[in-house]
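Just one protein chain is left out here, and the rest sit where they should.
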Amino acid sequence: MITVEFLGPIQKPVLSMEASTLREVAEVLKQDPTMAEWIENCAVAVNDTLVGSLDTPLKEGDKVSLLPPVCGG
Amino acid sequence: MITVEFLGPIQKPVLSMEASTLREVAEVLKQDPTMAEWIENCAVAVNDTLVGSLDTPLKEGDKVSLLPPVCGG
Amino acid sequence: MLELHDGALTVPEILARWYALEATSNYGAYIPFVGTVREEDGIDGLSFDVYEPILTSWFDAWGAKVAPLGAVLKMAHSRGDVYLHESSYIAAVFSPKRRVALETIDAFVEDFKASAPIWKYDLKDGKRIYARERSTAIAGAGLLGRNG
Partner (left out) sequence: MLELHDGALTVPEILARWYALEATSNYGAYIPFVGTVREEDGIDGLSFDVYEPILTSWFDAWGAKVAPLGAVLKMAHSRGDVYLHESSYIAAVFSPKRRVALETIDAFVEDFKASAPIWKYDLKDGKRIYARERSTAIAGAGLLGRNG
């Protein structure tokens, strides 16, 4: 199992799912209508490191985080 | 009479002289061997406004100031 | 040094403390950038969510980037609500020389705006509204929507 957490304004509880790559997580989230507004503008971190490929492998216990557009300051 | 004052590191008392343009002041200062190191690197103000021409006219009571290279901060 | 504070920053205290911390480090230039909540669009204030793990690694990466220039960075940011004319953000650079300090504070503050995992909300009429139009997608965003 891996977990998916939604940061900042995405009002969504943590998900748990089976997935061995980030691509499998993407396939699940793309089916979710409440995610439609976030899919195209979120950055993605695995275990708190930003990643750039859907082929990023996932292992048991990994944490995937979705980071929507930011505005600190 | 006009006065010429030397700012910052130029160790020289105020001069008084007759002069109707800055050019006349320059002619006097160029004769002064203690000014040799300053003639080429000083900016010049008349009555506390920087000027850019030797033809700047001077009138009774005007103050000419020589400003050597600066380094505030 | 990265500090997160609940609510508004005590700007004079922070600026003085950082100055004192580096008082004998032989830095010639100290440039803090202070961000303050402006009255505009009828807001009562702003509110912030901060995701600390990625903020920390982003900040540490910046520290490593400017260390070879002889510079150090410090940053303080608010969590939660910050009202009008209160401050929510201070970034500061110390460096031996002014050019490095001036260039570093500019680049750091701009990258902070583009990359730091902090989300801003307007406080208005008792509601907390995500400031979507003023927000910036992090570099690389959209990954999940890619095909293939």
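Observations, loosely collected:
By written order: A, B and C. Residues from 1 in each chain.
Everything below uses one rule, namely that contacts are C-beta pairs under 8 Å (C-beta built on N, C-alpha and C of every residue); 3 or more make two chains touch, one makes a residue touch a chain.
Being a predicted model, the structure only gives us computed values, none of them experimental.
Considering the entire complex, the omitted chain makes contact with B, C.
In the complete complex, the hidden chain is touched by one of C:50, C:75, C:105 or C:123, namely C:105.
Touching the missing chain, out of B:2, B:42 or B:58, is residue B:42. Listed by residue number, the positions of chain C touching the unshown chain are 11-12, 15-16, 19-20, 23-24, 26-39, 85, 96, 98, 101-102, 105-106, 109-110, 113. Those residues of chain B that touch the chain absent from the view are 7-9, 22, 25-26, 29-30, 39-45, 48-54, 65-73.
Rule of thumb we're sticking to: only the chains that are shown with their structure count from here on.
Here the CA centre of chain B is 49 Å from the CA centre of chain C. Chain centres here are Cα means. That of chain A falls 24 Å from that of chain C. Residue positions of chain C in touch with at least two other chains are not found.
Within chain A, not a single residue touches two or more of the remaining chains.
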